[in-house]
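Before any comments, here is the structure.
A single protein chain has been omitted; all remaining protein chains appear in their positions.
Now for subunit A:
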């Protein structure tokens, strides 16, 4: 990256370190932090949306829909999330390829032959001719789906509880004013729910942040992958030989996550005091007495 890095063997001290830390593989390592942030940015809204669907399903007057919503939340919660992270991407991948193979391939050939899962070339996903970045993007997309399913179940649980916590009298007042059920949901239930949902949702955000290193299990080249690659012992055949430095790389990841959770906690505290304003809760009452301007 820098001009003086042309011959790494001749460098020493800080100059060596600056060249080492700006080598090509290190730039990929820094970029993989972007992958983590991308995963967070995609998963959080999708899980929240799934949580809304689940919570409304669990509140639904239609019995099968109610069962679906409640069992979705119960099953995913009772099982370690790692099992879902391993199961969902491969199950989804095989499901897509099976569907494609029924359309594009000879439908009489079974996809399971002994211990093999075989589909014809036309049904491969992504297609074998696709460039490398498509394979990477497909891998990340599968990861996003797996994370969303797990965290959607958690969010269902939180939002369902928060909706039940909204004081019944407020909803009855809305009914007395002649609002339709949909209007009540949109104008009263959802706006009032947030202050009850926030503790659960902020917890969920923390769990989501701390679950991101599991991307490594899904075969995505994330920060854990690069920390292992770069930290391992490099012999003198490499441009920058060094011993086993994995412990320093993982220490850097630890600090990164501590910063992430610390910043999140600060932001959540501010949001929480903002949402408590004017609420009929202890926190809201405290704010009112302290005379915080609205």
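The rule we apply is simple: contacts are C-beta pairs under 8 Å (C-beta built on N, C-alpha and C of every residue); 3 or more make two chains touch, one makes a residue touch a chain; residues count from 1.
Here is the rule we go by: contacts and distances are computed from a predicted model.
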| item | value |
| --- | --- |
| Protein name (UniProt record) of the chain left out of view, among "NADH-quinone oxidoreductase subunit C", "Iron complex transport system permease protein", "Amino acid ABC transporter membrane protein 2, PAAT family" or "Heme exporter protein A" | "Amino acid ABC transporter membrane protein 2, PAAT family" |
| Residue among A:17, A:38 or A:83 that touches the chain left out of view | A:83 |
| Touching the absent chain when the full complex is considered, from A:25, A:203 or A:286 | A:203 |
| Sole contact to the chain not displayed, among A:19, A:163 or A:214 | A:214 |
| Selected residue (touches chain absent from view) among A:244, A:269 or A:285 | A:244 |
| Absent-chain interface as seen on subunit A, which is shown | 77-83, 86-87, 90-91, 94, 112, 114-117, 154, 157-158, 161, 200, 203-204, 206-207, 209-214, 216-217, 224, 227-228, 231, 244, 246-247, 250-251, 253-254, 257-258, 261-262 |
